[in-house]
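Let's look at chain A:
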Amino acid sequence: MDLMNWVYLSVVLFTIGGATVLVRRNAIVVFMGVELMLNSANLAFVTFARMHGDLDGQTVALFVMLVAAAEVVIGLAIIMAIFRARRSASVDDANLLKY
Partner candidate 1 sequence: MSAVIPMSGLQAVPATGVESLAWLLVVIPLLSAGVLLLAGRAADRWGHWLGLAASAVAFVVGALVFFSVLGHGAEERARSVAGFSWVPAGTFQVDAGLLVDPLSLSFVLLITFVGTLIHVYSVEYMAHDVDRRRFFAYLNLFIAAMLLLVLADSYLLLYVGWEGVGLASYLLIGFWNHRIEYAVAAKKAFVVNRVGDFGLSLAIMAMFVSFGSVQFDDVLSGAAGASETWLTVIGLLLLLAACGKSAQFPLQSWLGDAMAGPTPVSALIHAATMVTAGVYLVIRSGPIFEGAPAATLAVAVVGAITLLYGAIVGAAKDDIKKALAASTMSQIGYMMLAAGLGPIGYVFAIFHLLTHGFFKAGMFLGAGSVMHGMNDETDMRRFGGLRRVMMLTWVTFGLGWLAIIGVPPFSGFFSKDEIIHAAFEGEGLRPWVLGTITVIGAGITAFYMSRLFFMTFHGRKRWHDGTVAPEPHPHESPVLMVAPMVVLAIGSAALGPVLYYTGALESWLEPVFTAPPELEPVVNLDLVTAVTLLVIVAGVALAFLMYLRRDVPVVAPRGNALTRAARADLYQDDVNDIAFVTTGTAFVRGMGEVDDDLVSRGAVGGVTRSIRAAGAGLSRLQTGFVRSYALSMFAGVALVVGALLITQI
Partner candidate 2 sequence: MFPWLTTALVLPLVGAVVVAVLPKARLDAAKLVALGFSLATLVLVIVLALRFDVADAGTYQFTEQVSWIPQLGVSYALGLDGIALSMVALTAVLVPVCLLASWRDLGPAAGGRVDGQFLVLVLVLQALVIGVFTARDLFLFYVFFEVMLLPMYLLIGRYGGPKRREAATTFLVYSLAGGLVMLAAVIGVYVTGPGGSDGFLLDNLVALDGVPGSRWLFLGLFVAFAVKAPLWPVHTWLPDAAAQAPPGAAVLLVGVLDKVGTFGMLTILLPMFPEAARWAAPVIIILALVSIIYGALVALAQKDVLRLIAWTSISHFGFIVLGIFAMTTAGQSGAALYQVNHGFSTAALFLVAGMLATRRGSSLIADFGGGQKVMPLLAGAFLVAGLSSLALPGLSSFISEFLVLVGTFERYPWAAVIATLGIILAALYVLWTYQRMMTGETVPALADPPGAKPRSRDMVPREALVVAPLLAVIIGLGFYPKPVLDILTPAVERTMEQTGMTDPTPLFVAEGSDG
């Protein structure tokens, strides 16, 4: 199987994730979009590792997973805090940080 197909898949996944982030309002869904983008990047890294025949990409993917896990913890905590405060998970309602 052509390794490039995995790259195409990762591009598709990344686009889906990016579109999710841009168009959805629910913070949880936006968060899922972010996760999707991260994982699409992981997929690309692993594919490139396979292409070049070394482990660098795999290593980076492991780091990304670790960071993503940490991010999920903090991100969800923030979302929970906001939800508790304003009874809403819409990102458009949390717009106080402006001019």
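For anyone wondering why these and not others, all candidates are chains of the complex that A comes from, given by their letters.
Heads up, the rule we're going with is that a contact is a pair of C-beta atoms (placed from the backbone, for glycine too) under 8 Å apart; a residue touches a chain by one contact, two chains touch by 3 or more; residues count from 1.
Quick caveat, the model's predicted, so the values are computed rather than measured.
*Asks:* Candidates 1 or 2: which touches chain A in this complex?
*Replies:* The single touching candidate among 1 or 2 is 1.
*Asks:* Name, in rising order, each residue of chain A that touches candidate 1 in their complex.
*Replies:* Where chain A meets candidate 1, its residues are 18, 21-23, 25, 30, 91-92, 94-99.
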